[in-house]
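Only one protein chain is missing from this complex, and each of the others stays in its spot.
Then we have chain A:
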């Protein structure tokens, strides 16, 4: 993909609007929002050429992009499946059975934590507290939370994913 990495014109417009939120010369502040846009537009993860492109868009050095991209857990440094199941496993969720949910997903999909199914559809990514502790167990899928999970609900979600019917954005 290295030859022609470029944001769509409407994304570039968005980048411009984001940069305008900050004072003159502080466009580096746009880095995290722009990395979110890049990850979304270029296949769900941040390959080196993508990061280099972001650096050129923001007129900063590539290393400034790498060090930020690798710091934040929401940026994927490896390819991921189409659906990244981010199940919270921190204490409050554990108290309400997140272990069972994680194990159930592992069993159903035949993958371990951090792995992607062979068909490239699902990645299981255990997550730390997502601010939904009262509605545990829960997972994040794309932009949205799925809360008060049960095995039945997990089945439903996986099925909706397979049918391409789940809202990610």
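Simple rule for what comes next: a residue touches a chain if its C-beta (ideal position, glycine included) is under 8 Å from a C-beta of that chain, and two chains touch if they have at least 3 such contacts; residues count from 1.
What we mean here is this: contacts and distances are computed from a predicted model.
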Choices "NADH-quinone oxidoreductase subunit F", "Cytochrome c oxidase subunit 1", "L-serine dehydratase" or "Exodeoxyribonuclease 7 large subunit" - which one is the UniProt name of the chain not shown: "NADH-quinone oxidoreductase subunit F"
Among listed residues A:56, A:73 or A:150, the absent chain is touched only by A:73
Among A:31, A:80 or A:111, single out the residue that touches the unshown chain. A:31
The one of A:43, A:62 or A:92 in touch with the missing chain is A:92
Where chain A meets the chain that is not shown, the residues are 21, 23, 26, 28-33, 35-36, 58, 60, 64, 67-68, 71-75, 89-92, 94-96, 99, 127-136, 140, 142-144
